[in-house]
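If you scroll down you'll find the structure; I have some questions about it.
A single protein chain has been removed from this complex, and every other one stays in its place.
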Amino acid sequence: MALKKIDLNSDVGESFGRYMLGLDEEVIPLISSANIACGFHAGDPSVMKRTIDIAAESGIAVGAHPGFPDLLGFGRRKLDASLDEIKDYVTYQIGALQAFATSRGLRLQHVKPHGALYTMAVANTTIWDVVAQAVAAVDSGLILFVLGGRNRREIQDIGARHGIRIGFEFFGDRAYNADGSLVSREQPGAVIHDPQAVADQVLRLVQQGRVRCLDGTQIEMTADTICVHGDNPAALKLIKKIRRTLMDEGIEIAPLGRYL
Amino acid sequence: MALKKIDLNSDVGESFGRYMLGLDEEVIPLISSANIACGFHAGDPSVMKRTIDIAAESGIAVGAHPGFPDLLGFGRRKLDASLDEIKDYVTYQIGALQAFATSRGLRLQHVKPHGALYTMAVANTTIWDVVAQAVAAVDSGLILFVLGGRNRREIQDIGARHGIRIGFEFFGDRAYNADGSLVSREQPGAVIHDPQAVADQVLRLVQQGRVRCLDGTQIEMTADTICVHGDNPAALKLIKKIRRTLMDEGIEIAPLGRYL
Amino acid sequence: MALKKIDLNSDVGESFGRYMLGLDEEVIPLISSANIACGFHAGDPSVMKRTIDIAAESGIAVGAHPGFPDLLGFGRRKLDASLDEIKDYVTYQIGALQAFATSRGLRLQHVKPHGALYTMAVANTTIWDVVAQAVAAVDSGLILFVLGGRNRREIQDIGARHGIRIGFEFFGDRAYNADGSLVSREQPGAVIHDPQAVADQVLRLVQQGRVRCLDGTQIEMTADTICVHGDNPAALKLIKKIRRTLMDEGIEIAPLGRYL
Partner (left out) sequence: MALKKIDLNSDVGESFGRYMLGLDEEVIPLISSANIACGFHAGDPSVMKRTIDIAAESGIAVGAHPGFPDLLGFGRRKLDASLDEIKDYVTYQIGALQAFATSRGLRLQHVKPHGALYTMAVANTTIWDVVAQAVAAVDSGLILFVLGGRNRREIQDIGARHGIRIGFEFFGDRAYNADGSLVSREQPGAVIHDPQAVADQVLRLVQQGRVRCLDGTQIEMTADTICVHGDNPAALKLIKKIRRTLMDEGIEIAPLGRYL
């Protein structure tokens, strides 16, 4: 019987100069794929180097986490950039991180857009299309991480058209709507705070391919990678709980690039 | 008889957003190696893309022109960055440009530090050493452009130690001291304004391997690439004069990577 | 008989470091109110100082031209900043310019938001409200420049509520809709290119308080200040034509603060 595998990804390398953010040294050994900020919304060249080093020592996979050029807003504010600008921003940031990976003897595994760029792409698949174009043109071996749950076919087509693989992503601590979309953060119940409930939701997804939605209905969903957070001690504990829950069920945590 | 060859390099891609700088479309077809700004002291992702496109259409070689993160000072102000920071800045910028080159089917030929970073390296070869390290770790096929005239052996050793080629650079419009260093811009006569005198100095260097210094002495010097400027119409005319002078003597203008 | 007066305003001080933009030295003597960029979307401390100097020598009024912190996009891209952030950005930028004005013995006359910030405020008067709050809190003697033509009463109320004066602005080279709004730049005919037509439209507004709309209807409109451009030689000629046209009719061009 083949062992079930799942990828755990987390945003890391978000410090900037004198400003420290995240518990990277503790988080990285617990995940399998690191989304590394590339200096636009967070991160700087020296932070990128250091983060690549930590990931290399932990043997996990590394990916670019490109965002909008808005350090002040941490890339979380929608910016009315053109499609060409978005494509160029993604190209630039992948390349910058790639240089640190190459210097360390690593190859990037994936690209996951950050913050408002990710949210805007979820709302407008034309943005996924230009992001996929940028990714493919730099390295067609890269996997593009995209929110799973809706538009799956459309996103797969975008990946196929540009010749890259898509890694569908699931948020363990977020409630889902019956149409497979995320419950908006403005709504009550959008974020699941109980660690057990989060671990259960992740396990249900991985084992049964199902999500229990906020409205009570149960829907089918599959995902390739689970997004976890690591910017505070409670988040760290939650990652550990998710890991233990998965491993107790014989599920292996491994970088997506090894089995997608 | 082997045809003599020389490379002409120029700083391009220095526009930023709404701000246009340089006559790139006219300059690029006249040179053989483009030093493309990488978004720190000048340039932005869309400008980098556009500049790579123009260079690709002209069939010339492209290189990274990394500088200090000081857009306000155009990278011309000394910044007391650590050696590690400098190394990381160079790595980052090469990678960012590399992604645009790869996306266009090109490979970077060279790296030439910009402004204060270049000047600081000329004054302190330890900086050349970390720059060479950064370059070699990203792509050991890259040529590092370094000011020729002094410390030639030391610089060659740095290149050899890190396994990369060095391209020694000559400034056609600058006066030299008898020790092979550039006459400081603060001194009268530092910049040669007469186009004929510039063309003559370039020709003398290429054909005879000699420079007539400001103090009248003549010294031996060899160089692999000639730096020319292209930010105003007069500069453009000067490039054309240099080209004509060289070509009239049967010297071929070609990217350094093809024959170094 | 009282002499008719009108204010001509233009965006200036948009250079940044090595990047020159606009013909400030030629434009400033031709206008009566200078909207000076404050370092967020354009301008830098030294450019601000120089621009204040030129304005002081020309005896014209100076005002702050605050924009979004998006130098790369020249403040022209919508940014999903919160109302509090917008208020703080405006406060900061007014203060920064005020310091240069004070240092030169001048007092700021007005504030005119730039680019996407202006456009977003025109579409959502809540933004005018926080901008007015910011302006009033820094100096209630400041005039806030707002697009005239629509929502006049509502904007006046905002000014009254915060205790500041509003200066309604008219764009001489833009076509208007019958409801008093600007024709979108996406539509044909949005920008009036014929200098004579621009001068006529300005004169009609100043003398008769009327605008001939793109659809042929004629509407009533009054304005306190006319926006003109100065970033190229043709624009400069247009300003001269508008000035001549107004002066030939005995209309005085004077800073709004002197007579509002």
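Read from first to last, the chains carry the letters A, B and C; within each, the first residue is number 1.
Quick note on the criterion: a contact is a pair of C-beta atoms (placed from the backbone, for glycine too) under 8 Å apart; a residue touches a chain by one contact, two chains touch by 3 or more.
All of these numbers come straight from a predicted model, not from anything done at the bench.
Asker: Considering the complete complex, identify which of C:13, C:39, C:67 or C:255 is in touch with the unshown chain.
Answerer: Looking across C:13, C:39, C:67 or C:255, the contact with the absent chain belongs to C:39.
Asker: Considering the complete complex, identify which of C:56, C:99 or C:219 is in touch with the unshown chain.
Answerer: The single option touching the absent chain is C:99.
Asker: Since one chain has been left out of the picture, which residues of chain A touch it in the full complex?
Answerer: Residues of chain A in contact with the hidden chain: 16-19, 21, 42, 44, 71-74, 76.
Asker: Contact with the hidden chain only, please: which chain C residues?
Answerer: Contact residues on chain C toward the absent chain are 39, 44-46, 48-49, 84-85, 88-89, 91-100, 102-103, 134, 137-139.
Asker: Touching the missing chain, which residues of chain B?
Answerer: 69-70, 72-73, 77-81, 85, 116
Everything below uses one rule, namely that only the chains that are shown with their structure count from here on.
Asker: Report, in whole Å, the distance between the mean C-alpha point of chain A and the mean C-alpha point of chain C.
Answerer: Distance between chain centres, rounded to whole Å: 44 Å.
Asker: With chain centres taken as the means of their Cα atoms, state the distance from chain A to chain B in Å.
Answerer: Spacing between the chain centres: roughly 40 Å.
Asker: When you check chain B against every other chain, which residues touch at least two of them?
Answerer: In chain B, the residues touching two or more other chains are 44.
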